[in-house]
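Got a structure here, written out as structure tokens. Questions coming.
Apart from one protein chain that is not included, each protein chain of the complex appears where it belongs.
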Amino acid sequence: MAQMTMVKALNLALREALAEDKKTMIIGEDVGQDEGVFRVTEDLLKEFGPDRVVDTPVAESAIVGLALGLAFNGFRPICEMQFSGFGYCGFAQIENHLSRYRNRTRGRYAAPLVIRMPYGGGIRAIEHHSESREAFFAQMPGLKLVIPSGPRNARALLRASILDPDPVMFYEPKACYRAFREEVPDEPETLPIGKAQVVRAGSDVTLISYGASMRPTLEAAEELEEEHRVDAEVIDLLGLVPMDTETINASVRKTGRCVVVHEAPRTCGPAAEVIARIVENSLMYLEAPIHRVTGYDLVMPFFAMEKYYLPNSQKVVAAAREAVNF
Amino acid sequence: MAQMTMVKALNLALREALAEDKKTMIIGEDVGQDEGVFRVTEDLLKEFGPDRVVDTPVAESAIVGLALGLAFNGFRPICEMQFSGFGYCGFAQIENHLSRYRNRTRGRYAAPLVIRMPYGGGIRAIEHHSESREAFFAQMPGLKLVIPSGPRNARALLRASILDPDPVMFYEPKACYRAFREEVPDEPETLPIGKAQVVRAGSDVTLISYGASMRPTLEAAEELEEEHRVDAEVIDLLGLVPMDTETINASVRKTGRCVVVHEAPRTCGPAAEVIARIVENSLMYLEAPIHRVTGYDLVMPFFAMEKYYLPNSQKVVAAAREAVNF
Amino acid sequence: METLAILDPEGNADEALEPKIEAADLRRLFRGMLASRRFDERMLKLQRQGRIGTYGPSVGQEAASLGPAFAIGPKDWFVPAFRETAGMLWRGWPMSKIILWWSGNEEGAKVPDDINDLPICVPVASQCLHAAGLAWSCKLNGTDHVAIGFLGDGATSEGDFHEAMNCAGVYQVPLITVIQNNQWAISHPRARQTASATLAQKAAAYGFDGIQVDGNDILAMIVATRDAVKKARAGGGPTLIEAVTYRLGVHTTADDPKKYRTDEEVELWKPKDPLIRFGRYLKRKKILDDKGRGLLEEEVAKEIAAAVETAEAYEPDVSAPFHHTLSEMPDHLRAQLAEFQAYRRSIGEAVPEEEDGRGRLQGNVGVF
Partner (left out) sequence: METLAILDPEGNADEALEPKIEAADLRRLFRGMLASRRFDERMLKLQRQGRIGTYGPSVGQEAASLGPAFAIGPKDWFVPAFRETAGMLWRGWPMSKIILWWSGNEEGAKVPDDINDLPICVPVASQCLHAAGLAWSCKLNGTDHVAIGFLGDGATSEGDFHEAMNCAGVYQVPLITVIQNNQWAISHPRARQTASATLAQKAAAYGFDGIQVDGNDILAMIVATRDAVKKARAGGGPTLIEAVTYRLGVHTTADDPKKYRTDEEVELWKPKDPLIRFGRYLKRKKILDDKGRGLLEEEVAKEIAAAVETAEAYEPDVSAPFHHTLSEMPDHLRAQLAEFQAYRRSIGEAVPEEEDGRGRLQGNVGVF
């Protein structure tokens, strides 16, 4: 067991993967000598050499497309997009090929590769470095979409994603990269992809979130208990595809009230899907409308104002109290 | 008044725009001499010349990016993506620039351009020509997203989109291009963007759809009345952004039951947003869970099986009856 | 830039350049081009009869596709666009699969297990990156295998072509890229596709060799590809081959070329038909006379007839997308499959219970 940040934990998972399977490799911009702009690939070039940890030219479509070619011949590339905002340069490769290859070839060519990308605001980064658009990939059948929220689950989920036979979009909440440390076991561990965690049991209201928004959500739960005698259950989805409909509904059936929290814009965002799955399965258990505490339907503001625009514990508390007092 | 197909109606709107405003121009692949692969730009090169109707090299990111440059200097480009499946090659320009330019420059550079693209299945087209991914653009703040369902509203909405000061994604249901004719008035007309239409009044259940799915939805409404004595109200959203929350909720408050229909995959698809807006505003009016009759969360099948996979009236009728008999 | 050509229109070979190819192989090559041609003709008819969907023939381009296919080995990777029928048949694709692809069945993209190819690719130029990635994988594996990728003249305008070529140059991968410059991208003529005098010279931007070849001359295509393959196997990196050819037919059956090009232009290219030239060459070399050719025509006709039969007998598994979109069906897909099968039953189809895929939780209404 060692205390580590999410950056270190991700690095650990990558190192384990490279050590265990010679077919894994890392490709991306500045992942080698520079060790990634966030240092997630620290020491990996040194340990595994330039054939396994490969700097690419500045070309995101190439990163995805080359990785597909590599995967078709047995490699397991782990791609890094420097920021999710630049991943859209590779969007067509993801939509038209990565997500489809297994089905169109009826399994002859799977594409078991992972695309890691830092997403979200909160670190005062310049324009185009702070948005949350994970919902794009939730609407794209054929992919899995994993989003950790802390060092330990980041390591376990990245490992699971690398081992997974399907393509996985791995969204890393960069606001959590160095924000806090957790104990991470020495032994490799995995978490099942698509299984949510009830990270706090409660009976009055269900708070559902993932990724960077987990922290304000958990803070809100504490505050609700301490200041408002509201006992919140908190669910960490740990990703969006597959979405753990069962855990969500079991909780909402118990509490009858729900708030969904994320940074992504509201319209057609992940919260809408959570709500739809609750309505489909547990409508008659609902005691109050479900609230969305999300990014507004706005272009992500430059960083001077970003704190206003991100979900925070006050916003979650207010929504939860409205739900409870409905 | 003349009877015309949607293709002709769109052509009419384009001709009107080119005639009225010298700054409008059409750019896209094969839009000139070939008059568009669906002939939507018929006669326009002849009438307006090669500076106004311009064939581009095969380069979709260029189509969007060049149009932005043209727009910054006062032009009003109307872009054609040959099929929406290839529009994703221009996705980064849309996400990183088209949707953001007005906000980032605080209005100095707006980008009042229209991107037309045929979407959806049902015409036995080859791979990559049949998917529905309009939800991507609904999750992208800074854009409007318009989707006509018939010749008359197509002409009126395209005109409104061209005149609109904001960038508009204009999704054309290619299954409706030549499927039927409607009277289209001689005089130019517009429809407000973001206003839904109640196209059939009813009291038992609200059926909500848009684009190509309107036809099976309307057929279902007839069948529900004739064979099951269910009186369905039908709403045509005519687009997704802005979404007409008011019309949706007014209807659902009346009927207490709702089915949402679209071709796009279910998870994080447009129906989820419709449901979320109903839950936020009218939860206590709901008498039954809201059903989604949508594309499944699958890669769009090649055309031999597409009919199984598209929403049709039987599926809508079944869902509506479940809602009514709940 | 000079264009590599070996055969003249009369089928005379430039002896200095003529490759040594066994008579049997030359005959097989002719058969390959003929098979592709007759297949196209049959497919155009099937399309008119509504028995397949939209079809994109490659009439006139058979040499540009087949020459490269001939010049590589079975373990090399072959990455087609959508006008490589001749090459695909040579590689061992069953005709019936190609028919199935154009009939809207994924079975046509299910690459046979023993073939190192990718399936037909529709989004133009996107496959260039896959070919580059495959070439890279060959290098990383320490083998001397190469990858060969195809695209059209129009596709060279796409960003993916650029990114693929640039990365191939940087990593010096064993990649041969063949541009089938058939002079048109649907209605857009080559001259308006790019202002560069040749497409081959685009290689200069990527630091490797580009060569322009008479794409209607199968010997020249073979020689150019062989040179490139040899260089690639020896670690010399990528090559770009511009095959100058012509699309004699429609872009696809949905296209009407009369809208954008003259009959005269097409007539000009007809004498350069690769089949005619190669046929004359073989006749002159006494490798294939009219009788031999007649026998080949019969063989090919039978093969095509059998393939059509096989393809038309194919029964798709209607629920297959549920089983192949992901490696295992997650709960929400299981629920959707159940919904789907319920729908199929409601329209009178017989669906065995075990095909329902019911899971623990139904994502849809009221099952919880």
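Labels for the chains are A, B and C, by order of writing; each one numbers its residues from 1.
As a convention for this text, a residue touches a chain if its C-beta (ideal position, glycine included) is under 8 Å from a C-beta of that chain, and two chains touch if they have at least 3 such contacts.
This is a predicted model, so every value here is computed, not measured.
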Query = What are the shown chains that the left-out chain touches?
reply = A, B, C
Query = Any idea which of B:9, B:31 or B:70 touches the chain not displayed?
reply = B:70
Remark   = Given C:21, C:115 or C:170, the correct residue touching the omitted chain is C:170
Message = For subunit A, which positions touch the chain that isn't shown here?
response = 29-30, 32-35, 37, 55, 57-62, 85-86, 89, 124-129, 266-267, 289, 291-292, 296-299, 301-306, 308-309, 314-315, 318, 322, 326
Task = Name every residue on subunit B in touch with the hidden partner chain.
result = 25, 51, 56-57, 59, 61-62, 64-75, 92-93, 96-97, 102-110, 141-142, 144, 164-166, 194, 241-243, 245-246, 249, 277, 280-282
Task = List the residues of subunit C that touch the chain left out of this view.
result = 157-163, 166-167, 169-170, 172, 192-197, 201-202, 204-208, 237
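Keep this in mind: only the chains that are shown with their structure count from here on.
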Request  = Could you pull out the chain whose C-alpha mean position is farthest off from that of subunit C?
outcome  = A
Most centrally placed chain - per-chain CA mean versus overall CA mean = B
Note = Distance in whole angstrom between the CA centres of subunit B and subunit C is 34
Distance from subunit C to subunit A - Cα centre to Cα centre, in angstrom = 38
Message = Between subunit A and subunit B, what distance separates the C-alpha centroids? Give it in angstrom.
response = 30
Note = Each of the following residues of subunit B touches two or more other chains, namely 85-86, 89, 127-128, 267, 289, 291-292, 296-299, 302
Ask   = Tell me, which residues of subunit C touch at least two other chains?
value = 106, 109, 123, 159-160, 321, 325, 332, 364-366
